[in-house]
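Everything on this sheet refers to the single structure shown next.
What you see is the complex with one protein chain gone and the rest in place.
Showing chain A:
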């Protein structure tokens, strides 16, 4: 198991493996997003109460889900880089933050656009919306903290600690609609029981969720590969790679 772990931590090996993974992620995410969005916007019947405005769910829910999952990935990478000092984990932490911030922003904006016609307001300081805003600030804080240090090792360590501290926000976001009275409705998709969203509407949603996850993986790999080349630019294998092009 340790050998496997160490193999993964080698930037060179990761660069090669991610190269073969990239086209698959790209194709799956583009296909799932195009089909899912077209299906959700054009072929699914409108909601019995909200009419057509419910269709923003096909962007809002995947963006929010991947923003939270991306944070967990980033915090895990932070823990690994703190404990084992693995360079690759530090690169994942650094590269995941801007993608997560963008997705959180998208979730907040689409939520506000939906909130206006549905609730009658763009914004309410309820537990769910406020905790997602905190998630956005955490992402921004991690990006800023990483850039604030000239010493990149110190930057990685400080950002990893912030990422770990902020991880407590993820269960708060997830269960905020259960623990407190909020304006935001509870989850419609259930992992254990029957979902309260009709299967006809759920299928394209699952497709766009898959698409967003693959999109996150795709962009993350692109950024990490770029970071690897930059940090290892003085090594022999990178020089050989560039010269062979």
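The rule we apply is simple: contacts are C-beta pairs under 8 Å (C-beta built on N, C-alpha and C of every residue); 3 or more make two chains touch, one makes a residue touch a chain; residues count from 1.
In the analysis below, contacts and distances are computed from a predicted model.
*Asks:* As a check of understanding, state which of "Exodeoxyribonuclease 7 large subunit", "3-isopropylmalate dehydratase small subunit", "Carbohydrate ABC transporter permease" or "Cytochrome c-type biogenesis protein CcmE" is the UniProt name of the chain not shown.
*Replies:* From the listed options "Exodeoxyribonuclease 7 large subunit", "3-isopropylmalate dehydratase small subunit", "Carbohydrate ABC transporter permease" or "Cytochrome c-type biogenesis protein CcmE", the omitted chain resolves to "Cytochrome c-type biogenesis protein CcmE".
*Asks:* Specify the residue from the set A:69, A:133, A:167 or A:206 that touches the hidden chain.
*Replies:* Selected residue, touching the omitted chain: A:167.
*Asks:* Among A:54, A:71, A:146 or A:218, choose the residue that contacts the chain missing from this document, as touch is defined above.
*Replies:* A:54
*Asks:* Contact with the hidden chain only, please: which chain A residues?
*Replies:* Missing-chain contacts on chain A: residues 44-50, 54, 57, 79, 82-84, 117-121, 124-127, 161, 164-165, 167-169, 172, 179-183, 185-188, 196-198, 200-201.
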